[in-house]
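In this view, the complex is presented without one of its protein chains, the others remaining in place.
The chains carry the letters A, B and C, assigned in the order they are written, with residues numbered from 1 in each.
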Amino acid sequence: MKRMSFVQALNDALDIMMAEDERVFLLGEDIGHMGGDFGVTRGLFTKYGGERVRDTPLSEAAIIGTAVGAAMVGMRPVPEIMFADFLGTCYDQIVNNAAKMHYMFDGQFKAPIVIRTAAGGGFGGGPHHSQSVEGWFMNVPGLVIVGPSTPQDAKGMLIACIENDNPVLFLEHKALYRVRGDVDEGKFSVPLRKAHIAREGTDVTIVASMKMTHEALAAAEELAAENISVEVVDLRTLRPWDTQTVLESVAKTGRAIVANEAPKMGGLGSDVSATIAEECFSHLKAPVKRVCGLDTPIPFSVPLEKVILPNKDDIKKAVQDTLAH
Amino acid sequence: MKRMSFVQALNDALDIMMAEDERVFLLGEDIGHMGGDFGVTRGLFTKYGGERVRDTPLSEAAIIGTAVGAAMVGMRPVPEIMFADFLGTCYDQIVNNAAKMHYMFDGQFKAPIVIRTAAGGGFGGGPHHSQSVEGWFMNVPGLVIVGPSTPQDAKGMLIACIENDNPVLFLEHKALYRVRGDVDEGKFSVPLRKAHIAREGTDVTIVASMKMTHEALAAAEELAAENISVEVVDLRTLRPWDTQTVLESVAKTGRAIVANEAPKMGGLGSDVSATIAEECFSHLKAPVKRVCGLDTPIPFSVPLEKVILPNKDDIKKAVQDTLAH
Amino acid sequence: MDGNTVLELYRKMWVVRAFEQGLEREFKKGNVPGMLHTGLGQEAVQAAIANSLRKTDAFFPDHRAHGLLVLAGTPGEKIMAELFGKATGVCSGKGGSLHSADPSVGNFGDNAVEGSMMATALGVGLAYKMQKRDDLAAVIVGDGTAGRGEWHESLNLAATWKLPVLYCCVNNGYAISTAVGDSHATAELYEFACAYKMQSVQVDGNDVVEAARVTAEAVDWIRQGKGPFFIEYKTWRWQGIFSGEFRPAEEIRYWKEEHEPMKLARDYMVKNHIADDAVLEQIKAEVEAQVETWITFALESPPPDLSKATANVYVGWEVETR
Partner (left out) sequence: MDGNTVLELYRKMWVVRAFEQGLEREFKKGNVPGMLHTGLGQEAVQAAIANSLRKTDAFFPDHRAHGLLVLAGTPGEKIMAELFGKATGVCSGKGGSLHSADPSVGNFGDNAVEGSMMATALGVGLAYKMQKRDDLAAVIVGDGTAGRGEWHESLNLAATWKLPVLYCCVNNGYAISTAVGDSHATAELYEFACAYKMQSVQVDGNDVVEAARVTAEAVDWIRQGKGPFFIEYKTWRWQGIFSGEFRPAEEIRYWKEEHEPMKLARDYMVKNHIADDAVLEQIKAEVEAQVETWITFALESPPPDLSKATANVYVGWEVETR
């Protein structure tokens, strides 16, 4: 066990996998001697060389296409897209190439790639450097979407993703990069498709992920002082997500809040809310509530950004409203 | 009133708008002397010339970018993307350029473009020519998504979209192109953001759109024979959709089915289901049910495609199950 | 070029021709679902490519390369069955015309989003290089693809990284109805490669001898580790647009009669005393008969088992059924 940041945990995972398996290689913009915009690949260029830590031009479609092609012939590419907002420039490659390949060729090919990317807002990055993009991809069968919230999960899930045979979109929330936590040393993996009960409680379930898990935990802590017992479920895998853990929790508490940083309409929050409402109909004592971003792009000005992104207080209020129902 | 096909209705709308407003122009692949893959622009090249009916190369990003740029300086472009499946190649232009422009420049620019595209499956088109893509765009603030189900709405909504100041993704379901219906002559518009009660009923509400509206109506007809009275709400505008009409209907019937051709997870169906469940909590006598595509890409083989796409019988069964709850 | 090779190329061309003619006939009868693009008129290009690749190479066929899929070594009936959407097809009927892969012969399948494969091919080339194989990745694209952003991203990266990628650009003059020169800065697409300082040639794609020679040379170049190569094959597709013919009569006559690939090959062989009409007729008859057996196989094959509809979405994970 070692205390390290989210960035270091990711770096550690890449290092372990590259040392162990020479099929693993990285490609992306400025991931080489610079070590990536956020330092996730720092040191790997020196250690593994430019063949396996490849700087690319600003060719996002080619980055993903290259990864897919290499994966088809046995490699384990880990492409980086610097900011998740840029995924629109390679959307087709992800959705129509990586995600469909295994199915349309009926199992003859697979595309085990892990697309790492920095997502999320809250730092004045403006409309093109701040988005939560899971909603863009939630309706894409064949794709796995992962979004860890702790350094331990970041490391263990990145390892699990690299070992998994499916194409993965691996979301790293920028607000979490500097978060520190205890991380197991050496190689281990945290299972995909398994949500994590980040806090146990009995009165209400909050389903969250990434940064919102931290907001939910903070809200839960404050609510505890009001004698409200909150269970926080950290989804971790966003597609296909772990309905079982979520539904069991809601069956127990009878109340649910779904927290997601992206806009409410058409987002992950809607999927979780709909599934809970359909499957826990008879257990629900109050309507599920979604606590999400407002239906706007993300403004540059920090005070404005604060208005549109959901936070701990919004979650708290939703819990209180739900209990008052 | 004149009987015409969906394709003719769209063609009529374009013709009317081009005749009336010289700012309106079309661009896309093979929309010129060929008249488009499905004939929607037939005759317009001859009538309005190659300046206003522009054949492009296979440059989807440039098609949308060109439309956005022209719209910024007062034009009213109507770009065509031949198949909706190809929207992944211009996803960034739609999501980060067209949809955000008005907001990020705080109202100084707008991007009134109408992206027409052929969507939907059921004809053996295979994985890259059959998708229902509204789910890809449902989480994108600033974008309008429209999907008519009748020739009358196709014409009236296309006119409304061209006159609207927002960027619109206009989905034309391929299975509806040959559907005929009565259409008002001359210029008229069908309002955006207003769902349509396609059939009145009292026992259960089915919320649908595009081809699924027809499947729902067919199911409703058969269910009537079993003395089940079904209300069918045709959304027509998918983003932002008309919550009021839907919620009023469900408040009345107390039961809801949401039918959507796309995969269930992360789709439009989830958004509608979640909203109904949250807002009509006390009216609901049974859980909302989503009748959607299975969580797979779309296979080429027609019998397999039939397995994964939802149809009238699936809707019927869902209604019966809901009533049996 | 030695006589046997030319004869072999001629047989290959007939495989393409007969395959597509049979397929078109069955499509018109309603036996083939979806859309149909045929390689009729482009037989020489496909034969030339097939002649130069080996099974350990990768190739990404375009939407008109059905014949090439067979020439690569997949039993014809398995390709035909795929196009009929049958259980016995290479992808169990799930891919169809635009997605018929067969890794065992290096066929990496088509991707119906034109241009997408140009990016995928980079990855195969890169991996082969990293794996120290001297195989290559060939990607076959139409002139229409030259408009796509991936065209540029691919050529630039292949050139920069000196990847073993062979670009086979089938310039048949049109993208559906749009003439190549009307939508691109040049109608001579091999010129585009100048931006990347990439080896690049234009060749008469209807002259199978020339096309095969140039392709072999390009493959050689790539195998020597010198980087990518771009070939523009000038040819013409017989298929017009869905709603019919739109090209000038004289153009049609030139390509379908005067400069027709079968005729050019026949003329060459007769002139060079490689074969006489009787031999050539026999090749045609043999191939045609064989194609009929593939069609019969496809027609008689069962549809895919319905459980295939939800199989292989994720590796190792099941998805919900109804």
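Some notes on this structure:
Here is the rule we go by: a residue touches a chain if its C-beta (ideal position, glycine included) is under 8 Å from a C-beta of that chain, and two chains touch if they have at least 3 such contacts.
Given the structure is predicted, the values throughout are model-derived calculations rather than measurements.
Of the options A:Arg23, A:Arg76, A:Lys110 or A:His129, the residue whose C-beta touches the omitted chain is A:His129.
Although one chain is not drawn, the whole complex shows that of B:His33, B:Lys110, B:Lys194 or B:Lys252 it is B:Lys110 that touches it. Listed for chain B, the residues touching the missing chain in the whole complex are 25, 51, 56-57, 59, 61-62, 64-75, 77, 92-93, 96-97, 101-110, 112, 141-142, 144, 164-166, 193, 240. In the full complex, chain A touches the omitted chain through residues 29-30, 32-34, 37, 39, 55-62, 85-86, 88-89, 123-129, 264, 294-297, 299-305, 307-308, 314. By the touch rule set out above, chain C reaches the unshown chain at residues 146-153, 155-156, 159-160, 182-186, 191-198.
Rule of thumb we're sticking to: only the chains that are shown with their structure count from here on.
One finds 30 Å separating the Cα centroids of chain A and chain B.
Per-chain Cα centroids separate chain A from chain C by 40 Å. In whole angstrom, the spacing between the mean C-alpha positions of chain B and chain C is 36.
Contact of a single residue of chain B with at least two other chains is seen at positions 85-86, 88-89, 126-128, 295-297, 299-300. In chain C, the residues touching two or more other chains are 91-92, 94-95, 99, 111, 113, 149, 308, 313, 319.
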